[in-house]
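Scroll down for the structure; my scribbles are underneath it.
Just one protein chain is left out here, and the rest sit where they should.
Up next is subunit A:
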């Protein structure tokens, strides 16, 4: 069992957990993730390690409640435990001093981009961060991002805060300003990552995305997370999760992620029903 040390909501439905996992805390590098299983009946879900404190022996994960397991997780409080936390998994982000690096996070993707943005800063890059949210109340990690950025931008779809528009519009603006950009990291929903890849492709800017295929074991033994990159099959959990954005078959990823749509809805509905029953009791 893995004890939750702290649990706080960053925005509606988005919760940050500090979990006791000393071995993982000691070992993890930017870009890596854990697989967690909430309880005996739980499924295994992948979540990026947003931060760690090797001294305290804790790792930080940030989860958005989108379905049964993440919503169940977001009901957990400090002092509660999680049955399994496995990691660190995946190949760490490739970090070097590229020059000027832009980190783009969409929604909860900001939490995933954060550790890599921090590592890019640490490696001596001039770091620009662009964090997109639907609206002001969904903006997360603003201060943390500022702390690791030379320039930090917030974009909101509805214009309620920061730049009015999508992250890609801000990115295009930066490119158009004539700034020399050497590296782009984009993490968020599939359509956003695809859109960023489309923006940078004509300029030949090296662009990396962190993919989110369905995973079970996370150790390379089932191939459930396979993605097509440069026409080849790759395993997201072993070869990734980060890949060259200009080589990724985003459509295939989006198609494959829909396989359990129906079952996910059923599980979510059942959970909502159970939740209501508990509330009434």
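The working rule: a contact is a pair of C-beta atoms (placed from the backbone, for glycine too) under 8 Å apart; a residue touches a chain by one contact, two chains touch by 3 or more; residues count from 1.
Here is the rule we go by: contacts and distances are computed from a predicted model.
Colleague: Refer to UniProt and select, among "Electron transfer flavoprotein subunit alpha/FixB family protein", "Glutamate synthase, small subunit", "Quinol:cytochrome c oxidoreductase membrane protein" or "Sulphite reductase dissimilatory-type beta subunit", the name of the complex member that is left out.
Modeller: According to UniProt, the chain not displayed is called "Glutamate synthase, small subunit".
Colleague: With the full complex in mind, choose from A:8, A:221 or A:272 the residue touching the hidden chain.
Modeller: Result: among the candidates, A:221 touches the missing chain.
Colleague: Touching residues of subunit A against the unshown chain: what are they?
Modeller: Considering the whole complex, subunit A reaches the absent chain at 23-24, 27, 37, 41-44, 68-69, 83-89, 216-217, 219-224, 226, 228, 233, 238, 249, 251-252, 255-256, 258-260, 262-264, 266-267, 270.
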